[in-house]
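First up is the structure itself, then whatever we jot down about it.
Every protein chain of the complex appears in place save one, which is left out.
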Amino acid sequence: MSQNESLAVILESSPQVTQLRRASRENDGFDFSLSIEPKGIPELARMLKDQGFFLEYLTAVDYGQTMELVYSFSKWIEPDRVQAVCPAWPMEAAPSICGVFPAANWQEREVFDMFGLEFKDHPDLKRLLLIQEEGLHPLRKDFVAGPQHSGDVVETEMV
Amino acid sequence: MLRKTLTDDTFYLNMGPQHPSTHGVLRLLLRLDGERIVECEPVLGYSHRGHEHMAQTRSYLRFMPNPCRMDYLAGLMYNHAYCLAVERACGIEAPPRAQFIRVICAELNRISSHLLWFGAYLLDLGGFTPFLYAFDDREDVLSILGEITGSRLTYSYCRFGGVARDLTPKFIELTKAFIPKLRVRLKDYDTLVSKNVIFINRTKDVGVITKEQARDYSVTGPNLRACGVPHDQRRCEPYSVYPEIDFEVITADGANGEGDCYDRYLVRMQEMEESLRIVEQALQRLPEGPIRAKGVAQEPAPPPGAYQYCYESARGMLGIYLVSDGSRVPVRMKWRTPSFSNLSILPILLPGTLVADTVAILGSLDLVIPEIDR
Amino acid sequence: MITTLSKTWQALLDFFGPLALVLVIGLVIALTYVQINALFLVWLERKVAGHIQLRIGPKEVGPFGVLQTIVDGVKLLGKELITPRPASWLLFVLSPILVFTPVLVPFVVLPFGENLQVHDLNVGLLLIFAFAGLNVLAILMGGWASNNKYALLGAIRSVAQNVAYEIPLLLSAMSVVIMANSLSLRAIVDAQEGLWFVFVQPVAAILYLVGATAETNRAPFDIPEAESELVAGFHTEYSGMRFGLFFLAEYTNMFIVASVATTLFFGGWRGPIADGPWWFLAKVYLLIFGVIWVRWTFPRLRFDQLMNLAWKFLIPIGLVNLLVTALVLKLVR
Partner (left out) sequence: MVERFETPPPVQLGILNQMLDLCRANSLWPMTFGLACCAIEMMAAGASRFDLDRFGAGVFRPSPRQSDVMIVAGTISKKMAPIIVTLYDQMPAPKWVVAMGNCAISGGPFAYEGQYAIVNGADRFLPVDVYVPGCPPRPEALIQGLLELEDQLTGGAKRNYLRRFKRHPGNDQE
């Protein structure tokens, strides 16, 4: 696990990292969990990409009052997984990392679709999965299904 | 809006939600210049059913039937992955016999998923007959799995901490009879299709994915292994009983780390043989013992925290990210499905190819659309 | 009663002249034979495809499912004929008719038996190839007129394919014509008295069969109605009996192409023991079985590979073969 230590050193040095926690892959599933400021994400992504990481997924979690963005990076052959968590909702929009990882394009669009979280300078931020309906962000805790969600056909214009 | 002003003489073609070779309801908005594709934009969401919203509003047990409806070709694997994830969150350990049974059924499910892919892929390339031979073998696998799970496609066979029912002697006998039969059939497919000139012309050097592209678009599974990267979750992050079973990770010897449709085809065909070997070894090593861990609550309530589980499904790396606050209903359950990222690479593979290649490349990526839209 | 009949017969004969009557009767027989043959071929294809694919084809409707094609035909007759509004109406309606009519003409010259030939034109082969070219026109008209992008792509593909595969077809036929030094099919069959041309001209035979499968848009070359790429190719917008006519024309084309192949290469109605029309039909249906068999085993060629195969591979071979036969004939005679 030597490169694990070297990775830990690099992670500490990257800016905007507020708190680094080492976790075991057996019972948590990831090696490093670091919470970071939204501004530091592109820089962290670029640094991890040089280390040979790829973006596993990017999602948001809604805890009622606050929302947070979760990024998970992993490597190919000897996967030590790094999870970056950054506060999202009350803070301003997080910068998009489509430039570094093009895979994030659709995932960010899905997070915008489901949670309504904006991403700064995303090439083409619009709904990915749902119909064009104002304010429909189902995965938020404050989402309540209105009468128009009663399971009837809804007139949606073709995107 | 999508419709850019058509200055040059290109026109839009909707390989629309209803199309014989989009394997479900995927819509490809193609901009064509004659037969050549200038630009492609997949439009998703036509079979979005809100699995993750259901996960947030139901207890762990009531969410059990959903995973196998996300990817109905590898339903048992998703069920297995879901139970493993919840077991990791609650700190339960399934008894060894149950783990072996789960691995046997998961590998049989992988074989049935690859068989259906093989049939559907040849159907896309115009050969009608292999589709029915592949379905014939797949029916054998379904009847074997139906023997103990009771269903053909949507299995809820694994429980938290074990499996629902023990293996019956008929199951073991049927599997033992099935393995040599499939090996002979796979040899036939190899001679009939792998060496077929038209098939080679249609798939060689078509839809080439390089390692860098695979990393950028986080492609996983057979598509990644076809680029020569031996990344297999069962070997890199061993889970359940896979460390005790020896099988090698198949990678196509892509010339310089580039995988085309033909490599992806070869990887999946050899993976079926590997799965057969795994099933054989698992059957021999099947220990006696209980099939359910004692004292596991029907409705588990994992301690607060965030857990992640990565599993090797038939199409690639399946990640489940679980955030629990100690109650019986999870705060958030994110399903990282492999087809989502496998499809995201299509817009850079298609420009410059012909319409017939779209079908070949789309087929070789082995997508299941409800798994993308979740 | 008989006298009036014979008198009217005599009057008709004098008025029209014998040739016209023979042609009319021949074509009427040909039309009925085409219907029966198409019904039989569709059933044969579904049964053969079924058995190739480990399943039994239509079995429930009548003994061995024989009535299945008749039932399909009647159902297609009963369907609504939709003409899409943006489609150009006249061409859309004319196209299935135009696809089907040129298919009947070759029956005039096909030598079914010793004297079972409607009329022995001395330019028989030329007539067949001339009308074979016509159905491409109808397919293009149909595909383009139905104002559907998939149909348009299918139509353009079928034009390119037929133009590309007409030439190897002609080259292989020319090498046979040189051998029999006559265009009339009866002379070609007579020329194959001792030895069938397939043994003398194996390359031309293979060339002809490949070109013929491409000509009738079947199996490895069914690019114009590629089901998995262009939803249903040029007949996407056709419903009811219009689609039925396309279907009928395809199977009759298959029959004609196979019968021309038997006359050119497999000795027409000459058989090892007793010559007669039954040999002709046996060989034709054997060839058709081969074409069906090929359809259900090979995947489809891509469009540019199809073009390369024709232009860069089949045509040069056809030319060389023609040259060699000419040289050999020059030396022998």
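Quick notes on this one:
Going in written order, the chains are labelled A, B and C, and every chain counts its residues from 1.
The rule is simple: a contact is a pair of C-beta atoms (placed from the backbone, for glycine too) under 8 Å apart; a residue touches a chain by one contact, two chains touch by 3 or more.
Everything quoted here is computed from the prediction, not taken from an experiment.
Although it is not drawn, the missing chain touches A, B, C when the whole complex is taken into account.
Note that of B:Y60, B:Y82, B:F118 or B:F131, the residue touching the chain absent from this view is B:F131.
Contact with the chain that does not appear here is found for just one residue of C:D14, C:E80 or C:E193, C:E80. Contact with the omitted chain, checked across C:V28, C:I56 or C:V123, is made by C:I56. Only one residue in the set C:Q68, C:Q117, C:N135 or C:T263 touches the chain that does not appear here, and it is C:Q68. With the whole complex as reference, residues 46, 50, 53-63, 65, 67-68, 70-72, 74-75, 78-82, 227, 231-232, 235-240, 243 of chain C touch the missing chain.
On the side of chain A, the interface with the absent chain consists of residues 130-131, 136, 138, 143-145, 149, 151-156, 158, using the contact rule stated above. For chain B, the list of residues touching the undisplayed chain reads 16-20, 24-25, 45-50, 53-54, 57, 65-66, 69, 72-73, 116, 131-133, 135-136, 138-139, 152-154, 369-370, 373.
In this section, only the chains that are shown with their structure count from here on.
In terms of their C-alpha centroids, the spacing between chain B and chain C amounts to 45 Å.
Taking the mean of the C-alpha atoms as each chain's centre, chain A and chain C sit 61 Å apart. Per-chain Cα centroids separate chain A from chain B by 24 Å.
Those residues of chain A that touch chain B in the complex are listed here as 25, 27-30, 33, 49, 52, 54-57, 59, 61-63, 70, 72, 74, 76-79, 81, 83, 101-103, 105-107, 114, 127-131, 138-139, 143, 159.
Against chain C, the residues of chain B that register as touching in their complex are 11, 13, 19-21, 35, 122-129, 132-133, 136, 196, 198-199, 201-202, 354-359. Taken together, the chain B residues at the contact with chain A in this complex read 2, 43-45, 48, 50, 52-53, 56, 88, 91, 215-218, 224, 229-231, 236-237, 305-310, 317, 319, 321, 323, 331-332, 334, 336, 340-341, 344, 348, 373-374.
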